[in-house]
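Every protein chain of the complex appears in place save one, which is left out.
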Amino acid sequence: MIIVMKAHATAAEIGEVLNLIEEQGMRAHISRGEERTIIGVIGDERHLDPQQWTALPGVEEAMRVLRPYKLASRDFQQKNTIIDVNGVKIGGDAVVVMAGPCSVESREQILETAHAVKAAGATVLRGGAFKPRTSPYSFQGLGEEGLKYLAEAREETGLPIITEVMGVEDLDLVCEYADILQIGARNMQNYPLLKAVGRTNKPVLLKRGLSATIEEWLLAAEYILSEGNYQVMLCERGIRTYEKMTRNTFDLNAIAVLKELTHLPVIADPSHGVGKWQYVTPVARGAVATGADGLIIEVHPDPAHAWSDGGQSLTPENFARLMDDVERITHAIGRRLLRSRDEAAHIAA
Amino acid sequence: MIIVMKAHATAAEIGEVLNLIEEQGMRAHISRGEERTIIGVIGDERHLDPQQWTALPGVEEAMRVLRPYKLASRDFQQKNTIIDVNGVKIGGDAVVVMAGPCSVESREQILETAHAVKAAGATVLRGGAFKPRTSPYSFQGLGEEGLKYLAEAREETGLPIITEVMGVEDLDLVCEYADILQIGARNMQNYPLLKAVGRTNKPVLLKRGLSATIEEWLLAAEYILSEGNYQVMLCERGIRTYEKMTRNTFDLNAIAVLKELTHLPVIADPSHGVGKWQYVTPVARGAVATGADGLIIEVHPDPAHAWSDGGQSLTPENFARLMDDVERITHAIGRRLLRSRDEAAHIAA
Amino acid sequence: MIIVMKAHATAAEIGEVLNLIEEQGMRAHISRGEERTIIGVIGDERHLDPQQWTALPGVEEAMRVLRPYKLASRDFQQKNTIIDVNGVKIGGDAVVVMAGPCSVESREQILETAHAVKAAGATVLRGGAFKPRTSPYSFQGLGEEGLKYLAEAREETGLPIITEVMGVEDLDLVCEYADILQIGARNMQNYPLLKAVGRTNKPVLLKRGLSATIEEWLLAAEYILSEGNYQVMLCERGIRTYEKMTRNTFDLNAIAVLKELTHLPVIADPSHGVGKWQYVTPVARGAVATGADGLIIEVHPDPAHAWSDGGQSLTPENFARLMDDVERITHAIGRRLLRSRDEAAHIAA
Partner (left out) sequence: MIIVMKAHATAAEIGEVLNLIEEQGMRAHISRGEERTIIGVIGDERHLDPQQWTALPGVEEAMRVLRPYKLASRDFQQKNTIIDVNGVKIGGDAVVVMAGPCSVESREQILETAHAVKAAGATVLRGGAFKPRTSPYSFQGLGEEGLKYLAEAREETGLPIITEVMGVEDLDLVCEYADILQIGARNMQNYPLLKAVGRTNKPVLLKRGLSATIEEWLLAAEYILSEGNYQVMLCERGIRTYEKMTRNTFDLNAIAVLKELTHLPVIADPSHGVGKWQYVTPVARGAVATGADGLIIEVHPDPAHAWSDGGQSLTPENFARLMDDVERITHAIGRRLLRSRDEAAHIAA
């Protein structure tokens, strides 16, 4: 940490800062510039709070110099983490696509969609049974019934399933069914939930909070990792900005940044990232071209009748086109697309 | 809801929209303009999702015309809700001040702070025992031990206590001790938690999410209200913007807007809203001058040694000055400040 | 400036940084921590660009430690700058109110409004003759004709006038008429314009850019100051955020921050800051309670027929009420409201 003193800070004020540094078990390194005295704090600053120092008179500002996360960092682990979900490897060479409806609505709907996304080549099935809805008057998910339908879809198609868990109290139940636990954007800083999933052995897809910084997001991952669960993927799903022509602003930069800062796989969710179905495929192409290790896409057999997120859901036909588009992009960047083995359609290389 | 068709929408496309409206049990009202056909949807649109309609070909946009919340709205209840917490009335004429440390750190710390804030006139004691910390390496709160110290401070001072509950699994425990349940910014859209506090009979202070819109915030309140708990206060604590010279951007406008839209009491938290102690008092004055019904202020006997949020905590002396400043503002706007009865200090009217 | 090296930066990489520091005529101060080497740059860093250093291999980050502005800073001038506009003193004890229509629309409109705002106590008349409109199809201002009507209104009422200048090419013309030059939000970083007004001897009201940081804003002021014009006021008029229930988000914090960082007067524009007339007065009260030195308020005799910004304009009656409200606030904080001498109405103390 670096502590910048005010222009006219007194020797006594500087002394108080030095005392506090010592109390915290750290060492100080003083540098007197022309206009300011700067104090470097030497030691592991991760448990320090920069804000605290500004409580002392004479302190103008305190700034971290180390990244506050550790286990999530590439300094800690150079090699990419590869997560194996029933044989589907996420974070390696091949780009993985998860697809399915926003919500599980019925047995028929999820089975039909599961077959459709598999036919197009998806290797993981998505579907929410517990839904975080902005309004209490909106459909809240089928709960355990939805989980059962998902399990049936897995049995029929062989696709592993990803589904959201919204609270510690539902975790055991969701773990009985899910292959990957989805932590929703609204729960990225639900710390009891992060700790609890950190104590399971399930892979976790951690969505970026609605307006989380990349650093906060990595610290949320760190909550899970530091409980012992290393199977964490980060999912960029758009952030909140002033622009309202799209539901969120898909932060492409974050994909490039994360691939540098962390060894964890990075997944892109263009469906929530843009919020209108006609833009999902172009944004998906962009995300993969930049370096995303996978995609999660909302697909619905009849979007206009979807119980949630219909306007951003692809039909199976459009999803099949997305898969072909994305496959060409993976080749252009020297990767490949993982496709379900028994799929029918195929593009010419 | 209003559905705007594309410039060249066909009769068949318009027909599909009309069908879907009918299916949903609503009535349509068509208006053909020079460049666009507009379709009004008549009926209670609160359970409709504007996004869904854009899944239909030929639809350009769909917009709500009704507020999506109901119980929280002034259309539903004209008169201000007044919440009585052990005799402290919140939402009425008198402005109420809650104060105390960010975190309960020890028995001594919370007792000392409780006496100090009471002496300055505060009528509710704050203090967190379960703390939502960005980093897993930061102090996470004393848990039940902290709740016990809070209860002891209440016994000694008579001040009711407000403390945060972070998960459904802790709710019963927290309810045993708390007079007001605080829902933190990071949990504003933790819907299972909102529903659960909605089934208690405890007053709730619902903080605005880190980047929640006013509408999402009122819908979060609606989750609580619609479960039967009408004792909800809304707490503006700053929103996330691009400006980094302050921790958050305190949204003063929101106070004026909420006083028009809702009957629920509005509380301001300038401590988190600005994040630096020297700005807390001026911002507190501004919030009350605009119309806040109360304040929640972080106070610590020794901010430089606080275990969280030291840089934004007032010393007891500075807090006493805030109380005097705020009292003068309340008089200027025809209100008054509720002050603890046995306090020593007093300002001349 | 502080340069943070990467964890595994080599000696050669550190050497290159030291060379570049020397080349720039600065001195280096090295501090080797446990995980990182940190290099302090000693000397006037104001002409350095932190981004530049990250072009060197081995550099992780570079951060300023000094404020990049100088003349605008309280370190440079402790005492508040007081600007005298034809006898109206801005930045002193008394709070000053500027008022008038968004646009000058006609001779009658501006004369009527000028008399009305004077009667309510305003001491400066506002009105735009050159208007920065989002759409080319909106009214663009009367130009010189508008300036003439403003001058006539000044003659009739004695109120000095503030009006916007939008380009270097209009500056001489506007200077012939204006007592205060308004630089609009969209022009806060129009650097040729800032330099040009810096070479006039007219007081300048510099609006905050639509999403300018406080630091960028002070640097924009520095452009004017460094050309020799010291009569600059800063006007907070709301910033752009994700919240759309108000036109902008009025940044109350900025008022508190600026009163600490700079000696320049700080003016609040709640009209643009909130964008709906019914919230203007409460936000104006808040701004003054926090510490604004003045207000600029849009007033129109017939808002529904205004040619711009009607929805946020106060009627003369509502404006008179704002003046009384604000006057009470000024007393509560130990200041006073400057009121036009010959005004009729008055509030009881």
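In this document, chain identifiers A, B and C correspond to the written order of the chains, with residue numbering beginning at 1 in each.
Just so we're on the same page, contacts are C-beta pairs under 8 Å (C-beta built on N, C-alpha and C of every residue); 3 or more make two chains touch, one makes a residue touch a chain.
Small disclaimer: the values here were computed from a predicted structure and weren't measured.
Among C:Gly33, C:Pro203, C:Pro303 or C:Pro316, only C:Pro303 touches the chain left out of the display. The chain not shown here touches subunit B at positions 2, 4, 7, 29, 31, 33-36, 38, 40, 42-44, 61, 63, 65-66, 75, 211, 240-242, 244.
Residues 211, 213-215, 238-239, 241-246, 249-257, 259-260, 273-274, 278-279, 282-283, 285-291, 325, 328-329, 331-333 of subunit A touch the missing chain (whole complex, contact as defined above).
Interface residues of subunit C with the unshown chain, by the touch rule above, are 16, 20, 46-47, 49, 51-56, 68-69, 132-138, 140, 166-170, 186-187, 189-193, 209-211, 216, 219, 222-223, 226, 240, 247, 275-277, 303-306, 308-313.
Quick note on the criterion: only the chains that are shown with their structure count from here on.
Interface subunit A/subunit C: over half of the residue numbers present appear on both copies, so the contact uses mostly the same residues.
In whole angstrom, the spacing between the mean C-alpha positions of subunit B and subunit C is 30. Averaged C-alpha coordinates put the centre of subunit A at 27 Å from the centre of subunit B.
Each chain gets one centre point, the mean of its Cα atoms, and the points for subunit A and subunit C are 39 Å apart. With touch defined as above, residues shared between interfaces to two or more other chains in subunit C number as follows: 211, 241-242, 244.
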